[in-house]
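Input: a single structure, listed below in structure tokens.
One protein chain is absent from this view; the other protein chains keep their places.
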Amino acid sequence: MKRTTADLLAEIRKTAPLIHNITNLVVMNATANILLAVGASPVMAHSRHEVEEMASLAGALVVNIGTLSDPWVEAMLLAARAANRTECPVILDPVGAGATAYRSRSVRNLIDDASVSVIRGNASEVLSLVDAGVTTKGVDSSLTLSDAAVDAARGIASHYGCVVAISGERDLITDGDRVLRVANGVPLMTRVTGLGCGLSAVVGAFCAVAGADRLDAVAAAFGFYGLCGELALKVSDRPGSFYIAFIDALYAAGQAEIDVWLKVDESG
Amino acid sequence: MKRTTADLLAEIRKTAPLIHNITNLVVMNATANILLAVGASPVMAHSRHEVEEMASLAGALVVNIGTLSDPWVEAMLLAARAANRTECPVILDPVGAGATAYRSRSVRNLIDDASVSVIRGNASEVLSLVDAGVTTKGVDSSLTLSDAAVDAARGIASHYGCVVAISGERDLITDGDRVLRVANGVPLMTRVTGLGCGLSAVVGAFCAVAGADRLDAVAAAFGFYGLCGELALKVSDRPGSFYIAFIDALYAAGQAEIDVWLKVDESG
Partner (left out) sequence: MKRTTADLLAEIRKTAPLIHNITNLVVMNATANILLAVGASPVMAHSRHEVEEMASLAGALVVNIGTLSDPWVEAMLLAARAANRTECPVILDPVGAGATAYRSRSVRNLIDDASVSVIRGNASEVLSLVDAGVTTKGVDSSLTLSDAAVDAARGIASHYGCVVAISGERDLITDGDRVLRVANGVPLMTRVTGLGCGLSAVVGAFCAVAGADRLDAVAAAFGFYGLCGELALKVSDRPGSFYIAFIDALYAAGQAEIDVWLKVDESG
């Protein structure tokens, strides 16, 4: 995985893939800066008049439901279908699914009506997609990654033919068959808004340059992103300056840091 | 007040109350990071399809009119009424009231049609709620906290049965009866966008854990927030790095800093 991760990162920096984000109002700025730091070219567009055209030009489409309203729900579906037509990977971040009926319903409609390549969220957001009994506290997970959660994630991946990636103490990434676990990352990342959403965008960048092997690409994105969190924590253990150091690390880290810090394992 | 402030802060950090923000597009990211740094759990949601459900789950609702449009005005009213039904405190930040007729009208409709727990703004924003002759320059106050302003603030608090909190050189906090003054804070805080709005959100966090004594909770929020500004100024006197140091201070400051720096007094 170290070689794969470094190669994909180098390819992002060489080709600057266009990543089309339809994301929430809280994290747009951070998402754009995170993608720029990694080496990708972010664009945000949400009007139904342009999302199909923009998605068709993109290397990946990232859809994030963090601050939904009806025009955005419509745009997300239009964009995802357009991305499907050009085989552009679609990353879905179901922020707050399980917190309100509207979020849960909107995201279920999306994954039923368009093909999604990767679903990335926390445990309760992802598991609420198939279990109406799972609730989310705002945008914070109410679950940990138990064995039952791993089985549920594999089931979702198999059912929708996508990669399911769940952030947690040890991240879980599965295509329904293989299961990868990523041990990078630090808890302080949850005290800065948008770092989960930013990871979904970086998953988009890695998928944009990865070709068919999306499971490894998603794990590479998680591992690289998490190790940049570890590098940032060496600079500061307070969230304001930690965030700045994290952006700096995304920009500066490369092969050498990946060789030392990446912790991705195949399990079960 | 030092004990109250430290206790409320500790309770926020222990329970991470969910704070539902319907706020403006400029400050969403900063507001979320400020709440996370203090220890609360922020969520943003503005669709009429989910604001009632989200507000009913929240420990406080923070409504901020900084970038209004009709769907948001509708959502704010729906959310505030839902919050009223569960006795969830509602914080109103009337950003730019007095600058345009639309803002003044929207905020007056809101306080007439729903019950608001705290109104926090600058002097001209707050006083324009009851005096159509008061104008605001964009989002900057055109008034200082004169004796006449103090009387007007007390009148607003009594009329609406809420706490009125006005930021200024010495902040004014009143429930119509008691008047507290807070001498914490530094002028550089006005040179970073969203720090006033962020204070309204932190007032929400303090009210979420405070129970019935909202006057003291609001003063505690003002005092803690302002002293974090003073701590940040020791790190940097320039607004970019000052903001980062301020977020760091909100995360790291506690009992010890409160004991030394808090400056809340009861007056008149």
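Read from first to last, the chains carry the letters A and B; within each, the first residue is number 1.
Here is the rule we use: a residue touches a chain if its C-beta (ideal position, glycine included) is under 8 Å from a C-beta of that chain, and two chains touch if they have at least 3 such contacts.
Just so we're clear, the structure is a prediction, and the values are computed from it rather than from any experiment.
Among B:56, B:158 or B:193, only B:193 touches the chain that is left out of the view.
Across the entire complex, the residue among B:29, B:64 or B:200 in touch with the chain not shown is B:29. Contact with the omitted chain, checked across B:84, B:115, B:158 or B:236, is made by B:236.
In the full complex, chain B touches the hidden chain at residues 24-30, 66-70, 96, 99-103, 137-140, 191-194, 236, 238-241, 243-244. Taking the whole complex into account, chain A touches the unshown chain at residues 16, 18, 20, 25, 28-29, 32-33, 36-37, 41-47, 49-50, 53-54, 57-58, 71, 243-248, 251-252.
Basically, only the chains that are shown with their structure count from here on.
We define each chain's centre as the mean of its Cα atoms; on that basis chain A and chain B are separated by 33 Å.
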